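One protein chain omitted, others in place.
Think of it as A, B and C in the order they're written, each chain with its own count starting at 1.
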């Protein structure tokens, strides 16, 4: 940690700062510049947040720069192998293959989900997505079928062999979700719902953590730390777009977050172009871009009849477009050099 | 609702759109422009989200413009009187007086909270703020004293007569929070934690709902709808800054949101300059601005010794500065024309 | 245009609004909803901005929704063929081939630009980029070599056959820039420098218009209208990232803007991953993503020795990485279905 003193800081100020730092049992390395004094601080990392806050309250301290990243378990420093999550039957997330999670926004009926499952299976997806408990901005919108929807998804898995991913919104639904799903999804709105994060951290089930609407990379990885810190290390990160001034799309896909996080973390990364754009005409191009940027997989909304969807129909692909997209994703995935986990860098950088 | 057809939409397209609208039992009012056709849609509002989604999936539809606001209970349309929340002993939120909620970020010890309570009482605040269960970005930061902290706050209330406001992070803490607090605070990170919103909607206790990190005015009011829709109409809104590209402050206070919401809603509005700026030197000027813009109250962090705070010391006021701020807030509050609830407008607009 | 009246608007209000609209010679189509009245307005588009402003000042008008896009010359409506800019010697922008513009941020010396030109030519780029007049955030940074730099670029063109693109910052430099360059670049900071846009609109030289730091799609296309309205229709658009709350990258690449603009406009689109990310490790993955999303070309910074660059070295590719990137871009470009100008849509949407 580096403490920068204000230009007008006196020797006495400097001594007080040093005293505070030593009081917290850190070592002090002052560097006397011509115009400003900076103080290097070395010591116990777990205590540094407290020290930083303390220093920031001192009138003579201009700023405090933290050197070490705040995350532990998510970083390459903690684990040198890329995390690959094996769902069984050859379905892996984080491996060499591009993993596709496709399906409707919401489970609407037995017929709808079975029909969709056959389509996405035929196109080559490995997981079926679908919401049974839906977070909706308005309390007056369709909120999902609940357990009934999960039963239909399980039936679709039975028939097609697809694995299931569905969203957990609430601690009280943990048991019912655990009974049916292969991967638990945590939505963007819950990325900093710490009680929920701690609860799933105690489960023995892979979790996909969507990036919050306006979460920084740091906040996103720290949310993953909440889960991992409780013992569950099977965490997948999902970029689903961030909020910007843009008016034309639902969100703005931040695709550079994928290679950026790959440099910091061993966790697999999925991209969701459906929520990232909110417009079906943009889903395929952005899905291609996500594959090209080096994502480990794609989550995409597909509906047999988007015009009859109860939610997000406007961002769902029709079956024919979904199949065309899958062909392109395969071609792109096979034509790029991906991030090299052994080298901890973009393959050729 | 207005559906705008694409430039190249055919007569057949237009007929199909009309058919879909009528199929959902809405009335159709087409307007044939020179370059584009727009279709006015009238009918049952509760069904409109479904119709909108349906229309947005149609290739010939360029956009759908919703005319009526999505909120009901929060709006002047539902309730013509300004909501004033009476906490007893003359403490009101939303009335003619400026309500001040002051105290530390976290309850750290019995001494700290009692000492702070005496300071904030002396300065004229009506409520004591303090966190017992803390949401922290990092799982490795101080998480609060829990019920012990609430006990200390209750003791402070006993001694000073201040009312208490503290944050509820989690459904499982409802009983313990209900036992001690006068107002429940819902933090920015939980603004769209719908399970939590529904749970507090069933309680008989005032709730202060902080605006989410990047929530639009619409999303903020719809979150309040979640609470009110369950029966609890004692909702207070709190502007605490939004996330922007700004690097120098923790958030960017969106003070125009206060007069803006006053035009739409009868709910009281509080401003939190401590979280809005994240820097103690900026808290007082921004608190003054919040009073001047017409807020019903201010929530502000005060600490007897910010340099020893376990959290947010850098954005806490020292006692002397708090007292100076209070004098200014009173002077400003008494010198402005505030929003006129009867006129449903800024007094003189 | 649609005018929405406030809930409490009286019949008299409605009549006044209709009067104002008719006074500007527009036709009126009122639709009387249960809760609100909306008024459809038809007529001369050139006059609508004035009418909109007028209506927005009326206390009884809640909002005014404009139906027709504000742009003319940039839209498919004006021109049904995709714009392809032919620079001669087989170099085209907007055609079937992916056009690559590569080179240093700034021209630093004769040796540097010649050396770079040979590298980028060998990798398959068609244009050489390089700044002679540099816009720098600080007046104390290197500002470019001026005409001397242009001479070196011309020499590089002589030797390699590469076309040249360089930035015009200032009307007073038009003559010198015109003498040397094949394409004029307008930087993000000047996207709304209307005097400059009008001046280049009178020139007979292709122009690449970078998207402003926080420009909406609409503002970007309207800036292109400024150029085209003066007669110069050879405009290329360049997505170079927008400003968001993100701290880790220089900007946030908004790649969905590319298929989005392709649906509206016939102009070619280039992506600049160097400025879009500001970090060389991210340039190649984001360049691949730009090719995959359907861009007509890529502008990328390449430097023989980034560590000795006078500007932007941290976002410049080393020669070896540039060559690897080019191989990937070719593979991706050939494996996707691009936007179909005849169909005016993403090929298969």
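The working rule: a residue touches a chain if its C-beta (ideal position, glycine included) is under 8 Å from a C-beta of that chain, and two chains touch if they have at least 3 such contacts.
Given the structure is predicted, the values throughout are model-derived calculations rather than measurements.
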Touch assignment to the omitted chain, from A:4, A:18 or A:84, lands on A:4
Answer key for B:59, B:231 or B:246 versus the chain not shown reads B:246
Among listed residues B:154, B:178 or B:332, the absent chain is touched only by B:332
Of C:91, C:114, C:153 or C:169, the residue touching the omitted chain is C:169
Cross-chain touch to the chain not pictured, restricted to A:11, A:96 or A:247, is A:247
Where chain B meets the left-out chain, the residues are 214, 216-218, 242, 244-249, 252-260, 263, 276-277, 279-282, 284-286, 288-294, 320-321, 324, 328, 331-332, 335-337, 345-346, 348-349
Chain C residues touching the chain left out here are 20, 46, 49-50, 53-54, 56-58, 70, 72, 135-142, 169-172, 189-190, 192-195, 212-214, 218-219, 222, 225-226, 229, 243, 280, 306-314, 316
Against the hidden chain, chain A presents residues 2, 4, 7-8, 29, 31, 33-36, 38, 40, 42, 65, 67-68, 77, 214, 243-245, 247, 344
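To be clear about the criterion, only the chains that are shown with their structure count from here on.
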Interface of copies chain A and chain C: same or different residues on the two sides (over or under half shared)? same
Here the gap between chain A and chain B, centre to centre from mean Cα coordinates and rounded to Å, is 27
Note: chain C sits from chain B at a C-alpha centroid distance in Å of 38
CA centroids of chain A and chain C: separation to the nearest Å works out as 30
Within chain B, the set of residues that touch 2 or more other chains is 214, 243
